[in-house]
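Every protein chain except one is present and positioned as in the full complex.
Let's look at subunit A:
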Amino acid sequence: MIRVENLDVAFGHGQGRHHVVRQVSLSVARGETLGIVGESGCGKSTLLRSLAGLERGWTGRIWFEGREVGTVRRREELKLAQMVFQDPYGSLHPRHRIGTALAEPLRAMGYPDDRQKVLRALRQVGLPADFANRFPHELSGGQRQRVAIARALILSPPILLLDEPTSALDVSIQAEVLNLLADQRDERSLTFVLVSHDLAVVAHMCDRVLVMKDGTFVDELTKDDLQRGVAHHSYARELFEASFL
């Protein structure tokens, strides 16, 4: 479903050049959920943004559904992968009603404005239809994240890219949002790439986890490894211990 070969991202020039992602390769099968864990600055978000097409400065090769995509994407390519960000308040326009925010991807992709589709998207993430007339500040953090998920799913993409989707939420709300994501994944047979610093969240959601440090993957853990608490690399072990503190 997703294949990445030798992805490289660097910011700046000369002395100030900062190599963020170094020769990264990965592949994700259809319906699989891949987790990427690492600490701040390890390059995990940059990698995800490159996949989404938000980062233009990368080199290497990326394939979605067997088709190679470039740094500049066409509409059909953008429709393949949608993204959910960490802070839904920062990713929703404060002066647009929820309905407008949800219709935005439709408009951007050249579809007609379809109110029914918007209301259906709200229902699918467990929100009442009259939320379409509300503003983002009238919603709680968990509800806003549901809206962000609805917006990502409204174009029916086969791939969902999740950047710390529950880090800003309380644990009880996190549980609700993770359940929603899992349900949508099973219902629509979606492929997920989930980036997080929280090993417990990643272990719960993912079939396979890549541990990232300084722009490269240092370890790969299967679901079985996670359950038994096995890590092959010293850094991954460190993360394990810290998250079970």
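Going forward, a residue touches a chain if its C-beta (ideal position, glycine included) is under 8 Å from a C-beta of that chain, and two chains touch if they have at least 3 such contacts; residues count from 1.
The rule is short, and it goes like this: contacts and distances are computed from a predicted model.
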- Task: Choose one: "Pyruvate dehydrogenase (Acetyl-transferring)", "Tripartite tricarboxylate transporter permease", "ATP-binding cassette domain-containing protein" or "BtrH N-terminal domain-containing protein". The correct choice is the protein name in UniProt for the chain not shown.
- Result: "ATP-binding cassette domain-containing protein"
- Note on the structure: Which of A:Glu76, A:Asp113, A:Asp130 or A:Glu238 touches the missing chain? It is A:Glu238
- Where the complex has a chain not shown, which of A:Met83, A:Leu190 or A:Ala203 is the residue touching it? A:Ala203
- Residues from subunit A at the interface with the omitted partner, ascending: 39-40, 170-172, 174-176, 178-179, 182, 197-201, 203-205, 223, 226-229, 238-239, 241-245
